[in-house]
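Worksheet for the structure shown next.
One protein chain omitted, others in place.
Showing subunit A:
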Amino acid sequence: MDEDSKKSNMSRRKFIRNSSYAAGGLIGGGIIGSLIGTNYFNDTEQPSTRSSKESNFNRALMFFTRQSDFQILSAATERIYPKDDQGPGAIELGVPYFIDHELAGAYGHNEREYMKGPFLEGTEYQGYQTPLKRHAVFMTGIRALESESKSAYDASFVDLEGEQQDKILKKFENDDVKLHKVSSAYFFEMLRSATISGTYADPLYGGNADMDAWKMKNFPGSQMTYLNKIGSEKFIDIKPKSLNDHIS
């Protein structure tokens, strides 16, 4: 093992110890891997994705082909749902992996949505009309985040300060960036809603690691009954359960 790898592993272990979600098999190199290239850590050591005994095998890419695209996505989701003193942000929760996996499947390919032409521009009340499937919208949007970053700051989106990243994301939100066959505002809405979905969906989908997003929100997840609790005058703090608890 070379010196860099040792340092990385130490850093990873330290990170796991310090994080609030250090619970057995749910965490692993993948989470750390997703932090590569972001300015998430203040120290200069970049943790390694390699050789982790705590591997969460779910944390690998099934849609994205370039890790650089995935890192831009990761950084953007973290700005939407950042880590704070209440708990983890999108990256630690695994949201970028959630989005990657969703883009590879029915969601990304609009399998249960009407995608027949002709695609015409309608009024603002007729809903968005684009021939692009979600996976294509995401790719277009992510590449555009990077090119906007380079032209504004001469740096990759992942290397910007948080406030600079916000400025770029706001340009997309306000539809101030021109994209091919889709509006930047539509991409942003999709990015925002996918981030929130990944944050709060059952952990079975790859986000909401260790149900930490539910814990922050005091949402008990999947409980079988509240019959004897619902009449309570007091707020009841309940340890959350996931669908995994229902598998027999």
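The rule we apply is simple: a contact is a pair of C-beta atoms (placed from the backbone, for glycine too) under 8 Å apart; a residue touches a chain by one contact, two chains touch by 3 or more; residues count from 1.
In this section, contacts and distances are computed from a predicted model.
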Record-based protein name (UniProt) of the chain missing from this complex, from "Acetyl-CoA C-acetyltransferase", "Cytochrome ubiquinol oxidase subunit I", "Dissimilatory adenylylsulfate reductase beta subunit" or "GMC family oxidoreductase": "GMC family oxidoreductase"
From A:T65, A:Q126 or A:S151, residue that would touch the chain that is not displayed: A:Q126
Sole residue of A:F64, A:Y81, A:F157 or A:F187 that reaches the chain not shown, by the stated touch rule: A:Y81
Contacts of subunit A with the absent chain, listed as residue ranges: 79-82, 84, 86, 89, 106-107, 110-116, 118, 120, 122-129, 166, 169, 192, 195-197, 199-202, 204-205, 213-214, 216-227, 229-233, 235-236, 243, 246
